[in-house]
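Inspection log for the structure reproduced underneath, given as C-alpha cells.
Note that one protein chain is taken out, while the other chains of the complex remain in position.
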C-alpha cells in the first residue's frame, strides 16, 4: 500500500539522522497528537491538551535542544552540514499531525539561527541561553518579536524600508540596552515565550543597516509584558499575542552580532522561515493525502470507490503531483541551506528571494488543493471528523504569514528581473 | 546582470560534462538558430533554413552519437551514470532556441533508449545501427512509430489497454519479421526519418505483454512509405506525418529484446519522453524569461520601465518562480534516471507515474505563464518579433503530446491512490 | 448609495418591493448581527438565534413566498426568484449560515407553494410551521451528497410512503429542523426520485451527535437516520427528476445569492483595510499600491460578475413562460453552472482578500475569515463540482452514460 513515504525525496541529500529522527517524531505524532487534535480548536487558550504533547516532543525527546552545540547540551546541528534537511524532515513530520505545533516547535530554533549557526556562532550567547532549553525536560519557547502594529510585515520588507519603520528602540545605557516598544503576532507569544529575539532600531527612522539591532530578551526580564493569545481561524497550538517592552534592560552582549551583521544574518532567519514554511505545507499536505485517500477509498459512487471515478481521479492526481513537487523543492532548498559552499551564503539576497519563491508557490498550491479536496468530499469536507478542513484553515495561515504572497512576489521580481523601485 | 544561468540547478547532480556541453550548444543556438528562427514557420515544409542548423548540431558537433558505445563511434552516455542530467541540459539549451529542434534532436535518442542504455544494452543492434549515426557528419533522424489512426495515445495507455489496440502487426516468417500497419504523428517522420522504432503486436487484440513488440525498421527498407509533413500550430522544425508499413521485412534480430522485455523497457522510453518534455519546457521558458525581461526593461509606463510597475512585477515573479521550480524538478527527475540504484529502475510504474506528474505540471504552468507574459506585452505579445508567441505555440504542443494531460492524471492517480479501474 | 450598489447587475428587474426589502434586510444585518459580532462572535444563543427569530418571524421572511390562503404574504410567483436574490444578498452579508437556512426554506416553498401549482395538502400540513407557530421554520434538506445518489429510499405502499435511511448527512439543521425534506430514491413508483416531507418530530427519526463544522455557526447539524418513517401520500411533494431539479435550481439560486452577500461583506472589510493601512513605511496607503490594488481589483471583479450571473439566473427562473420551467434540464444546468462559478469565484476572491490582510485575514477579530469558512461550507452543500460537471456534459454533448 502506498503511503506518504512514497513521495519523492532527493535521497542523496539526506543525513543519516533523517529517517531515525523522522520516525521518532512520527511515533510521537501518532500517539500524542493525532488522537487528540480534533479537540485542539477549543483548547486554543488553555493548551490543556496541547501542552503535554509539546512537553514530550521538545522537553523529553529533547527536540528543543538540537541547534545548540553538543558541549552545551545540544545536538550540534547548528554546526553540521545537515541542519537544513534534518529540520525540514522534522517540521514535515510535526506538521503532518498539526502545523500549529510545527510552527511553535520550529520557531524555537528561529532566534537561535542568529547565534547557533556556522559561520556566525556567538559562543557567549549560546552559553548564556543553552541552559534555558538544554537543562530541562519541560518545553521551552522562543519567539522572534518582529511585527509591529503600524506596519505589519514591513519589518521583513528589508529591501525597501531598510529598517526605517521599526519603532521599537534600543538605547545603550552603559553596559545595557534599554528597550522600548510594542510587538505583536509572533509565534510563541501570547504568554508562553521564554526567550525573545527582538528586532529593534538604535536610531529610529534610519535606513542605515548599522542601526538595525537584533537583541535577545528573556521573557522574565522586568518590563516585558505578554498579552493573552489571539483567536484565529486555525493553528490553535500556536499562540500569538502582543508584547510590550517598557524600559527593558538587558546586557549589551545580548545583541546578536552588532551593527551591520545583525541585519545581514537576520536575512538567514528569513531563509529558515521560508524553508520551514515549505516543510509545514508539505507535512500538512501529506496528511491531507492520507485522509483524502481514506475518504475516496471508503466512500462509493455508482458502486465503486469514489477514487475510481475518472473525473475525481483527475483532481486526486493534481494533489499528489503538487505534494511531490513541494517535497522535491523543499528538500532542494534545505540542501541549499546546508551547502553554502555550493549555493552561497544563506543570508544572500538570492537565497532569500528563491526561498520566497518556493514558499509562496507551495502555499498557493496547497490552499487551492485542499480547497479541491474538501470539495470532492461533498458536505463531509466541512466536518472536523475528516481533518482536512483543519489543514485547510492552518495552511491558509502559513500562506499569509511572513509578509504574505505580495512581499514574496516583490522580492522574486526584484531579484530575477532586477527591479529597482518596487 | 541576471541571466538564465541564475536559475537554480541541483549542482551536486551535474556531471563534469554538463557545463562544457551546455556551452557548446548555447554557442550553436546563438549563431545557427536564434538569428533565423523567426522565419522557421514558413520553412516548415522545405527545412531550407532549419536543415543546416541540424547538420551543425547533430552531424558536425556529433550530438546524434552520444548514446552509442564509445567503441562504436558514440560517446558512451548510455552506459554512464549521467545520461539523464546531461541530456536534460542539452535539451534545455536546444529548446531555449527552438523546441521544435529540441524534440527532433531528442527523439533521435528515443528509440535508442531501448538498446543503448544499461542494463539492457543490445550490443548486436548497437553495432548494426551505430554506423547510421556515428559515421557521418550529416544529420540523421530516428523516430518512434507508436501512434495509430484509431486510438491516438492509447498506445501509451499501457495500464489499461495493455497493447490490445495496436493494429500494426509483426509476423515472424522464417528469420524475418513481416510488418504491416499505419502509423502517424511521430516526431522525425514526414520524410526525414532514417531509422524507425516500431511498436507492433505479434497477436492483434491480445493483452499479453509478450505480444508487444518493439522492432527497428530502417526507413529505406522496401515497403516503408513516409507521407509529407503536417502543418501545425508551431514547431516547424519537427516534421510529423504518416508512415505506412506494407509487408516490410526486417531481420528477426531487429526486435529490441523479445517477449515481455520489449514492453518492460518501453516504459523507460516513456520515462525519457517525460524527462525530455520537462527540459523542453524549461528551455523554452528560460528564453521567454530573457525576451520578456528585455521587453519589460525597455518599454516604459509612467516614465519607468514596465517592470517597475508593482502589479506587472507580480506576474514577472510568478513566471520566474515557475521556471525555478520546473528546473529543480526536471533535474531531480533526470537524476532519478541516472541513479536507479537509489530510485529504482527507470521502467518502473513509479518512475513513469512520477515523470508524468512533473511533465504535466511543467506544461500547465508554462502554457499559463507564457499566456500571461504575452498579455503583459499588450498587442506586441502577438508579434513574432518578440519570440514569445513562438514559444507559446510550441509549448502548447509539448503539453498535448504523449497522451496529454488526462493520461498523465490517470497514471498519477492510479499510482498514488491505487486506483484499479481507471 | 451604499457601497455594494457599486456592483453592477441588471437592476431593471428588481421591483420596488425588492429594493425596499433589501434596504430593510440591510439594516437587519447591521443592527442584529454585525454590530454585535465583535462582542458575541459566533454565539448561537445570544447572537444568531435571536437574529434568526427576528428575520424569520418578525420581519416575516418565512411567510414571504407562502400562499395567502395558507397564511402567507402571497409572493408565491416565479418573480419571487428576484425577491429572494435581493433578500439573500443582504441576509448573507450579515450571516451566511442564516442565509442558508432561509435558502433551504425557500427552495422547499418553491416546490410546494408556487402560484398555479400550489400543493394544497402539503401547504395545509406546513401552514402551522410556516405561518402558525412562533418558531423559525427550519427546513433540513437531505439531498444526494454525490450527485445522483439519494441518501434515502422511500417505498410506496398502502396509504403512503415508508422512508428508510441510515446516518444521512443533511445540508443543514439536522439537529433542530421543523421539517425534513428528503430526496429519496422511490420504490414502487414510476418516477425515480421524489422529495418527501417529514415533520421534525416524526416517529423513527434519530439524530446523531452534533457535527463540528468549519463554518455556518447558525446551523445546528447532526447526522439523521430515518427508520421506517411513515409519510402520507401527499407529502411526496416533488415526484420525478424534473420536479426535484426544479427545487434544486431554486436552492442553487439561494446559495448563489448568499455567496454574493458574503462577497459584499468581504469587500467592505477589505476596503476598510485598504483605506487605513499604511505600507512601506512612507505614508503609502495600502490601496494605492499597484500590486495590492491588482488583487483588490480581482475581489471587486469577482463580486461584480458573480452578482450579474446570479441575477441572470434569478431572471431565468422568474420567467418560465419565456425560459421554460426551472426543472428543465437546460435551466437546471444553467443554475448549476452559475452557482458553482459564483461559489468558486467567491472562494478565490475571499482567499485573495485574506492575503491582502495578512494576519488580520485569519484573526477572528476582523471577521473576514468567518466569511471564508462560511462560503466554503456553503459551497460544499452543492456536492463535488467534478460530479456536477457530468450533468453539464450530459446536456451539452448529449452524453448518455455519464
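In this document, chain identifiers A, B and C correspond to the written order of the chains, with residue numbering beginning at 1 in each.
Rule of thumb we're sticking to: contacts are C-beta pairs under 8 Å (C-beta built on N, C-alpha and C of every residue); 3 or more make two chains touch, one makes a residue touch a chain.
Predicted, not measured: the structure shown is a model, and the values here were computed from it.
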Counting contacts across the entire complex, name the shown chains the missing chain touches.
A, B, C
For the chain that's not shown, point to the residue among B:14, B:215 or B:410 touching it.
B:410
Residue-wise, where is chain A in contact with the chain that is not depicted?
309-314
For chain C, residues touching the missing partner are 6, 8, 10-12, 267, 271, 274-275, 285, 287-288, 290, 293-294, 296-298, 300-301, 304-305, 308-309, 312, 315-316, 319, 322, 330-331, 334, 337-338, 340-341, 386, 389-390, 392-393, 395-397, 399-402
Mind pulling the chain B residues that touch the left-out chain?
38, 41, 147, 150-154, 157, 160-161, 164-165, 185, 230-234, 240, 299, 301-302, 306, 309, 311-312, 314-315, 367, 371, 374-385, 389, 392-393, 396-397, 399-401, 403-406, 409-410
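Keep this in mind: only the chains that are shown with their structure count from here on.
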Which chain is the middle one, judged by CA centres?
A
Determine which of the two chain pairs, B-C or A-C, is joined by the larger number of C-beta pairs in contact.
A-C
So what's the Cα centroid distance for chain A and chain C, whole Å?
39
Per the centroid of Cα atoms for each chain, what is the distance between chain B and chain C, given in Å?
50
Which chain A residues touch at least two other chains?
314, 406, 409-410
For chain C, what residues touch not just one other chain but two or more?
291-292
